[in-house]
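Have a look at the structure below before the remarks.
Yeah, one chain of the complex is gone here, protein chain that is, but the others are all in their spots.
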Amino acid sequence: MKLAFTGIISFGLVMILVLLSWSPIEPNQEGSKSVQRGKKIYASNCAVCHMANGMGIAKVFPPLAQSDYLMEDISRAGETIRNGLKGKISVNEASYTGMMSGFSFSDQELADVVNYITNSWGNKAEEVDATWASKIKKN
Amino acid sequence: MHAKDKNQSRRAFLKTSVVGTGGLMLSFNWLSAQTDTWEGKEVRALENVRLSGHIIINADNSVVIYSQNPEIGQNVKTSMPMIIAEELDVDWNQVSVEQADLDTEKFKRQVAGGSQSIRKSWPVLRKAGATVRALLISAAAEQWGVSAIELRTETGYVIGKSGEKLSYGSLAEAAAKQKIPKKVSLKKAKDFSLIGKSVMNVASREIVTGTAKFGIDTQREGMVYARLLHAPGFGQKLVSFDAKQALQIKGVTEVFEIDNKVAIIADSTWTAIKGGEAIKTIWSKPLTSEDSKVQRKTLLDMVNAKGQNAKVNMGNVEQGFKKADQVLERTYEAPFLPHNCMEPMNFFADVTDEKVELYGPIQTPENQRRAVAKLLKRSEDEISLGISRIGGGFGRRLNGDFVLEAALISNKIRKPVQLIYTREDDMTAGVYRPAVTYKFKAGLTDGKISAYDLSGAGINMRNTVRPGTWPQASVPNFKLESQSLESHVTFGYWRAPTSNFLAFAEQTFVDELAEIAKKDPIQFRLESLKQAIDAPFGKVRYEPLRMIGVLKLVAEKSNWETKKKGLYRGVSAYYSHNTYVAEVVEITIVGGQPKIERVVVATDCGIVVNASGAHNQAMGAVVDGIGHAMYGEMPLENGVPQHRNFDTYKALRNSEAPKVETHFVKSQKAPSGLGEPTLPPAAAAFANAMYAATRKRLYSQPFSEQGVVLQ
Partner (left out) sequence: MDLQVNGKKYTIDIDPQTPILWVLRDHLKLVGTKYGCGIGQCGACTIHFNGTAVRSCSIPVAAAANVAITTIEGLSEKGDHPVQKAWVDLDVPQCGYCQAGQIMTASALLSQNNKPTEEEIKLGMSGNICRCSTYTKINKAVKQASENL
C-alpha cells in the first residue's frame, strides 16, 4: 500500500516537474535569425523608399506595415522584390503609381527580407525559406 | 638652331605676361569674389599678372594656380598646384586653384592616366614655381638696387638682407618684365614645408555644398540634349527604326541614324530618355561568336595551345620543368568589367562655321581635339576644349568615343548639344576591361622557382603579360606568351590595365608555390627578390630593393610574425605604374564566410606629395579592387550585355567596405603615382587569406560566383 502511494506521489511529482518545464514552442531558430538578417537587408535596400517604420511615402511608395497588398499574396511580394513593379496598385485603399526596380538578392536573402517585412510592424506570417525563394523566378 | 628656339620661347613667355598684365576685366579682390557662371564655365574676374602658364599673381598677394590635368578624383587638382606653390614659396592659404582648359602652348601632357600625373609633371611644376620665384626676386633686386643673391623669399614675400619686405603682389608687374633665368635652383626635399603635409582637397567645399559642377551639369542657352541608342549586342548592325511614337512626345525634336546608332534630340534629359525608350529598333542577328561561354572556351584553348607568340623567352622552360623537383600548373579566368563611373558618359559640343567648342569630362583632351579635327575636317586651331570636373575616370574616359559622338551630332544639327548616356546606355556600351585567361606553369628546384611559363590570352588585348616585372630576373628559364582574341567587344583601359587581374593570378599562384616549397609566403618572395639583386638572370627592369622594402614594411605593420587564433592572413606584392606595393589582408571567419578585419598596405611611391590625398588613393584603390573581385562581371549572351543597371550588377556597398591602413615608405626619390598601384595586389591578398582560413583556392572572378559571401 505504502509503496503504491509513494509511487503515485513520485509519479505526480515527476508529472508536475514535466509540466513546469514545459515551455511554449520557441519560434523556429532558423526563422528568427532569418528575420534578423532580413532587417539588415531591409535597412540597406528598402528603407530608403518604404521607410524604417514601413510606412512608405504617401502617393509614392506604398506602406508595408499592415499592408493588404503585401500580406494577401506573399509570393507576389517575392516576385515584386525580385523583378520590380511598374504601374498602378492599390494598397489599403490608396492608389500608388510608382516605379520599383528589382533586387538581385540570393534565394536566402530574398527569404530573409520577405520574412522581415511580413513579421514586422504588426504583420505576422509564416516564414519562408531559400527553397521557397528559389521558385520565385527572375523575369 | 637651338639658340633661336630658346629666344623664341622666351619672347613668347614675355608676350604672354605683358598681355596678361591688367588685360582681364574688372578689378576686385578675388578672395571675396563672386564667381560668375558663364556658359557653364566659372570665370573669376581678376586684376592680375599671369607670370607663367600656371601662375597668376594678384596685386593683393593672392595667387591663382592653374591645375593642368583632368581631375577624376585622384586629387591632382590639389597635389599638382602644391608642387608649384612649394617652389614658388607662397602661403597655401593665399592660393586658389582653377582648372585649366586644354592649352598645348602652356601645358604639356594634360592627361589623367597611368597614374603618371605627378610623376611626369614633378620636374615641370617645380621649375615653373621656381622660375616665377626667381623673376620676383629679380624684380625686387632691381627695385632695391641690390644683388639678387642677397635676397630670399618666405611665403609670398621677397626679403632683403635687413629684413625689408616686398610682397609678390607688388612685384608682379615688374617681374613680368624680368629676363627669364637660364637656371633655377630647386628646394631640397628636407626643406619642403608644404609637400608631404595633409592638405585639404581644394574642391571640398564646393563638393559638399553641391556647387562643384561635373560635365553632366553643363547647361547653355539654346542647348539641346541628345541620347544615342546603340546596338543591344556587340557586332550588331542597325537595320531600321521607327520613331513615330517618340516624335509624339512633347520635347522630342528629331530622331536620326548616326554611325550605327539612333540619335534622339530633345529639350531635356528626361525627354531624351523617354524618347529613346519610345523608339522601336531592328538590328541584325546577335553573334554567337560574341557569347561569353564561347569566348571563354576559345581563350582556354588559346592558353593551352603550344608554340604561341612569346614576348619573352629565356633559357629553356621545357627542360626546366623536366629537371624540377615539383611542377605546378594553374589556370585563372577573368570576365569583362564595365567601369561604372558614378557620372555616366556625357559630353558637350557646339559646332558652328566659326569654331568648335568642346567641354566635358575627358581624360585625354589633346587626343580628342585632334580626333575631332580629323573627324569633322576642321583645323585644331578652330577647336577649343574645356575640361570639367570628372565623376570618376578609372580609365573609361581615356577613350573619347562620346566626345566624337557629341561632335558628330552637333556638326549635323548645328546646335549646342549635351550628349548624355543613361546608366543602361553606359553599362552596355562596351569599352570594357577585357575578359582574359592565364595559364601559369612553374617548376621548383630546392625551393626556388627554376622555370616559369605564363601564357595569357585576352579579348582584343595587345599584351596580356608584363615583361620585365618580377619574377623575370629571378628565374633562369622564363617565358611569357600572349595572344589576342579578336572581338567586336570594345576594349577599355580599366584601373591598372592588365595588372588588375594579372596580379591576382600571379600572387595567388606564387602563394601556392611558397606552400609547396614549405616557405613562409613573405620569405619566399623576399628570397626570390634577393636573387634578382645577387645573381639576376638578364636585365632587371624594376628595383628589387624597393619591393623588399614594402614587403618588410607590411610584415612589420601587420604583425605578420605574430599568429593570432582565428585571424587569417594573406599577403601579396606588386609593382605597377612605377610604384611598389605590398598588402596583407586579415580575415576572420563568421558562419563559414570571410569578414575582412583590415587591409594593411605598404607603399613606396617615392616622395608623398599630399599625405591625405595619398591615403585616400591607396585606400580607395584597395576597396575598389576587392569590391570588383567580389562582384564585378559583364557576361555577354551572343554579344548582349546581361547587366544594365545596379539592380542586377552588384557593387560593393558601405557595409562591406574593409578598413584599410596605409603606410608609406619614407623616401627622397621623385614621386610616382597612386591612382592605380594599390589595386592589383588587393584581390590576391584577400584570396590568400581565404586559403589560410578555408584551404580553398580561388581561380576566377567574381568571387561571389565561387560562393564567397562577405560578412
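The chains carry the letters A and B, assigned in the order they are written, with residues numbered from 1 in each.
By our rule, contacts are C-beta pairs under 8 Å (C-beta built on N, C-alpha and C of every residue); 3 or more make two chains touch, one makes a residue touch a chain.
As the structure is a computational prediction, the values presented were derived from the model and not from experiment.
> In the full complex, which of B:Pro521, B:Gly620 or B:Pro702 touches the chain missing from this view?
Spelled out, the listed residue whose C-beta touches the missing chain is B:Gly620.
> Just to verify: which one of B:Thr104, B:Ser204 or B:Gln245 makes contact with the chain not shown?
Considering all chains, including the one not shown, the answer is B:Ser204.
> In the whole complex, not just what's shown, which of B:Asn61, B:Ser115, B:Thr131 or B:Thr422 touches the removed chain?
The missing chain is touched by B:Thr422.
> List the residues of subunit B that touch the chain left out of this view.
Missing-chain contacts on subunit B: residues 71-75, 198, 200-201, 203-205, 207-214, 216-217, 219, 250, 268-270, 273, 340-344, 389-394, 422-423, 612-613, 616-617, 619-624, 627, 645-647, 651-655, 657-660.
> List every residue of subunit A that touches the chain not included in the displayed model.
With respect to the unshown chain, the touching residues of subunit A are 40, 43-45, 47-49, 51-52, 57-60, 84, 97-101.
Criterion: only the chains that are shown with their structure count from here on.
> Which integer distance in Å separates the CA centroid of subunit A from that of subunit B?
Roughly 46 Å, centre to centre.
> State the interface residues of subunit A toward subunit B in the complex, per the touch definition above.
40, 44, 84, 101-104
> Note which residues of subunit B are touching subunit A in the complex, please.
Subunit B residues touching subunit A: 645, 647-650, 653, 655.
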